[in-house]
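Could you have a look at this structure, given as structure tokens, before my questions?
Every protein chain of the complex appears in place save one, which is left out.
In this document, chain identifiers A and B correspond to the written order of the chains, with residue numbering beginning at 1 in each.
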Amino acid sequence: MKASLKDATSERRRSRLSGSGRAAIAGLALMALAAAALSPWSAAWYDVQEIDSAVRHPPSWRPAGDADIFLTKLSGDSVAVRAPRMTQALAGSRSLLGHDDLGRSLLFRLALGMLVSLLIAAGATGTATVIGTAWGAVAGLCGGRVDQILMRIVDVLYGLPYILLVILMKVALTRPLTALLGGRTRYADFVILFLAIGSVAWLTMARVVRGQVLSLKHEGFVQAARAMGAGPWWILRKHLLPPLAGPIVVYATLTVPQAVLQEAFLSFLGIGVQPPLPSLGRLAADGVSAINPFSGYWWLLAFPCATLVALLLALSGIGDGLRRRFDPADRRPSLLG
Amino acid sequence: MIRYVVRRVGLGALTLACVYAVTFLMTVSVPGNPLQSSERRLAPEIEAALRARYDVDHNGRYFLQLLSGLVRLDFGPTFQYPDWSCNEILAQALPVSALLGFSAMLTAVLIGVPLGAWSAARRGAAGAAATALALLGTCVPTFITGACLLLCFGVWLKIAPVGGWGALSALPLPTITLALPFAAYIARLTRVGMEEALRQDFIRTALARGIPDRRVLWGHAFPVAFMPVLSYLGPATAQALTGSFVVEKVFSVPGMGQHFVNAALNRDAGLLIACVTVYSALVIAFNLAVDLVHAWIDPRVRGEAAA
Partner (left out) sequence: MLRAVIVLLISLLAGVYLAGRRASPRPRPDLRYVNSSDVHTLDPARMSWTQDLRLALNLWETLCACDPRTLKPASAAAEFPPEVSADGLTWTFRLRDDGRWSDGTPVTAADFVRGWRRLIEPGTAADYAFFVTDYVEGAAEYVSWRGEGVGVLTALSRLAEGWSIDDGQALVLATAECAEIVRRAYAEATGNVAEPEAFSGSRMARAALPWGELHRRVFEAHAAELEAGFAKVGLEAADDRTLIVRFRKPCPFFADLAAFPVLAPMHPSVDEHRERWRGAPLTREGLVAYDSRWTRPVTAPDGAARPVTNGPYRLVEWRFKRSVRLEVNPHHRDASRIGCRSVEAVVFADANSALLAYEAGDVDFIPTVEVSYDHAIFRLAESGARPDFKLTPLAATYFFNFNCADVEVDGRPNPFVDPRVRRAFSLALDREAIARRVLQRGDRPAATFIPPETLPGYDTPEGMPFDPEAGRRLLGEAGHPQGRGLPVIDVLFNTSGAHPVVGQAIARQWETHLGVRVELRGKESKAFAEDKARRRFMISQANWYADYNDPTTFLDVLAAGNGNNDSGYASAAFDALLARAATADGPEARMRLLREAEATAVMRDAAILPVFHYTSVIAVRGEVEGLHPNSRLWFPFSGVTVAR
């Protein structure tokens, strides 16, 4: 006991942390790469059904169902023309993770689902970063009354349950955005989802940025620039944003897994990504009903969940690793320790 | 101290008022007809009359109506469930959510704090357990954990009821499901706090003076490490108390979480505002309580507060 507590009082090695961060980056890169590489094929596959024989076919090495549908859909497509072997090979591996209720390959749906989840998370994070940075910077730079009002608004929004904001935001944005995108429902859905998640996630970002701006504002180089007659926009762009980039990137990275989880929750409510487009959350939520004593479709739950957990782990690992690099003194806990 | 409390309560009331106004604005501005409860349509003059009866024909009037109700703590009728008033719905749902929320927070603290502290002091098994909990709590959506628990303990082992609420035996499964994410976060907070605390000079001094490990860990390091956990407990308790939609749906718990989601989806402004007001009031109250406990434990905070 004594030895262990002594050990704990010593400085911890940082290398292990960044090691796990590196592993996470590698893992995520691998997953994202696989998803992106498969996406042309999975996009072709995501609404293709082989109604006859592949419905709820369990995972197996031998492909089930009729590959012709898939190949017909892809024929003439540049992907299939450029990589005919690859196309054949993928069509042959379609049953590796089993098939869903409509006989679609789970492998392909997972690949596309991961891409969709990542895109939504990235979009949400982008939205949150833009709003949050602007809001926080304005509050921090202007100070005084403006700062108070802006931060009070953030407080109020913090006081609202976030799920309410997301639901109402999604409902409110649907019509105008669909009209804006010329009735392309699928894209509109997508954009609305990440806007809704992002417009809730910016609150923390605004607080962080404001805090940083406040502390930087009184630094000598900012004061000097001001004395030389630089305007606030100039100061923000040339002097404040470069040192702010670190913390902004860190928080953006930490927002990504949150957004993935929130999308999963919205899918559980039935207001996430609309079918036939898959997302990891949608696939996992659909798979939950596999937990029952009557049907043994374990793969419909196990693979989406495993992918979701792996993705979230990798994303959190990257966030933590980045944070430790930029801000070694940060006390917030790490996920991977 | 009293001035500090008064100021905080005043600020809280102001925030609450803003939350209320924002919720109202959002509810009435999204499309969807709250009076349409089924698929059939009403004649226009009847719909106008019903709107007038519930004061939803003019947003300004509706706002005042709800506000005056709020002052009297009467949240008015709901549109979806004509036989019930918002107050009655809250009176039935809040105790359920409170029971579940309190026991979940208790579980989260009881699991998270010791696990975090141990894993900071002793790397190895405890560290692995903490990591596993963190994984489980933060990376698996609750709708999956809940369904798995239900199948294992309710259907296969038959040691917990699958649905229904009332008997105490119905409590453990939803409690654990709800507690897991909180426990994971608390464990992480405690662990980092402990690690930080154990590196402080006064700990080394204490160890050098030959004070037993156990006392150093719990008597010296823990109080410092617990501060961030305490701050987190405020909003977390408020969140747990107002229920979780997922846990309530999976375990058929008649709590408050479902009302948030359903009221928002149904554009039921009365119920929605009632829920949000209760939620915000709890958030503000628990934050205040946490700050007061902080001030009580740590005189430095009191000094800052007075200033």
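Basically, a contact is a pair of C-beta atoms (placed from the backbone, for glycine too) under 8 Å apart; a residue touches a chain by one contact, two chains touch by 3 or more.
Every value quoted in this text rests on a predicted model; they were computed, and no experiment measured them.
Participant: Of B:Ile2, B:Val71, B:Leu168 or B:Ala208, which residue touches the hidden chain?
Facilitator: The missing chain is touched by B:Leu168.
Participant: Kindly state which of the options B:Ala21, B:Leu67, B:Cys148 or B:Val293 is in contact with the chain not pictured.
Facilitator: B:Val293
Participant: Of A:Gly92, A:Pro176, A:Gly231 or A:Pro275, which sits in contact with the chain we cannot see?
Facilitator: Selected residue, touching the omitted chain: A:Pro275.
Participant: Touching the hidden chain in the full complex, which residues of chain B are there? Just list them.
Facilitator: Residues 31-33, 36-46, 48-50, 52-53, 57-58, 61, 77, 80-85, 88-89, 92-93, 95-96, 98-99, 102-103, 105-106, 109, 147, 150-151, 154-155, 158, 161-168, 171, 218-219, 222-223, 226, 233, 248-252, 254, 258, 265-267, 293, 296-297 of chain B touch the chain that is not shown.
Participant: Since one chain isn't shown, list which residues of chain A touch it in the complete complex.
Facilitator: Output for chain A: 47-49, 51-52, 55, 101-102, 171, 174, 178-179, 183-186, 270-271, 274-276, 286, 288-295, 297.
Here is the rule we use: only the chains that are shown with their structure count from here on.
Participant: Indicate the whole-number Å distance between the mean C-alpha point of chain A and the mean C-alpha point of chain B.
Facilitator: Spacing between the chain centres: roughly 24 Å.
Participant: Taking the complex as given, what residues does chain B use to touch chain A?
Facilitator: Residue positions touching the partner: 15-16, 18-19, 22-23, 26-27, 29-32, 119-123, 127, 130-131, 134-135, 138-141, 143-144, 147-148, 150-151, 155-156, 185, 188-189, 191-196, 198-199, 203-204, 207, 213-214, 216-217, 228, 239, 242, 245-246, 260-261, 264-265, 272, 276, 279-280, 283-284.
Participant: Which positions of chain A touch chain B when the two form their complex?
Facilitator: Interface residues on chain A, with respect to chain B: 1-2, 4-12, 152-153, 155-157, 159-161, 163-165, 167-168, 171-172, 175, 257, 261, 264-265, 268-269, 271, 281, 284-285, 288, 291-293, 301, 305, 308-309, 312-313, 316, 331-337.
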